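Every protein chain but one is kept in place in this view of the complex.
Let's turn to subunit A:
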Amino acid sequence: MAGDPIIQLRRVTKVYGDGPTAFQALKGVDLDIAAGDFVAVMGPSGSGKSTTMNILGCLDVPSGGEFRFRGVHVETLGRDQRALLRRKYLGFVFQGFNLLARTTALENVELPLLYRGDPKKERREAALAALDKVGLKQWWDHTPAELSGGQQQRVAIARAIVTSPDVLLADEPTGNLDSERSVEIMQLLTSLNRDSGITVLMVTHEPDMAAFARTVIHFKDGLVERIERAHHQGEAVA
């Protein structure tokens, strides 16, 4: 069910620093990601997967090459324009959850809508609906300190999807969770991908988690090493 590629990378390079200490993190990455896909990104440390995810998340720009997101050349955009792209089309889930402390689940989830300037009533309804999707509607008035790790990550997912983004970027979303919670989170991402058609890009170290994805991209030494495609959702790749 491959749709139009929502993300296109062409000969993307990324160099950190300059002169003799310069480090080339990406050495010409070519990559197409179809809308609605569920992609796992794997690879050892320093393979370029985090750099790639930062670029795909519009948090960073390539040193060379092209990055087209929904047809827009992101490499030509400024800081604020990329921030607006993130606000509108992207959702982020982090390994460390990254919720605002001393802030209720509802207010955490509302935050992206606040920046979007939605009126209060709509904000509240959308945030509650998102919390409902992750099964935490009755926990709306709890602060992160009062929630378990799995619950915090589900609040973070609710925050990521509350704006109905096109792409959900998850950076090792199960890295801080035990295997049971991890599976719950993966099932949640899978159902969001299936039911809402949201494109999921996930960095992971664990093959068990990558097995939930439809496409697995392996990075090595700043290049895409190989791409595996599963034929059916949830089917083990290797």
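In this text, a contact is a pair of C-beta atoms (placed from the backbone, for glycine too) under 8 Å apart; a residue touches a chain by one contact, two chains touch by 3 or more; residues count from 1.
Heads up, the rule we're going with is that contacts and distances are computed from a predicted model.
Q: There's a gap in the complex where one chain should be. From "Cation-transporting ATPase PacS", "Putative ABC transport system permease protein", "Inhibitor of KinA" or "Phenylacetate-CoA oxygenase subunit PaaI", what does UniProt name that chain?
A: "Putative ABC transport system permease protein"
Q: From the listed residues A:Ala34, A:Leu84, A:Ala129 or A:Val183, report the one that touches the chain absent from this view.
A: Selected residue, touching the omitted chain: A:Leu84.
Q: Which candidate, A:Gln24, A:Ser63, A:Asn98 or A:Asn176, sits in contact with the chain we can't see?
A: Of the candidates A:Gln24, A:Ser63, A:Asn98 or A:Asn176, A:Asn98 is in touch with the missing chain.
Q: With the missing chain put back, which residues of subunit A would touch it? List them for me.
A: The missing chain touches subunit A at positions 54, 57, 59-60, 79-80, 83-84, 86-88, 90-92, 94, 98-100, 102-103, 107, 111-112, 114-117, 159, 163.
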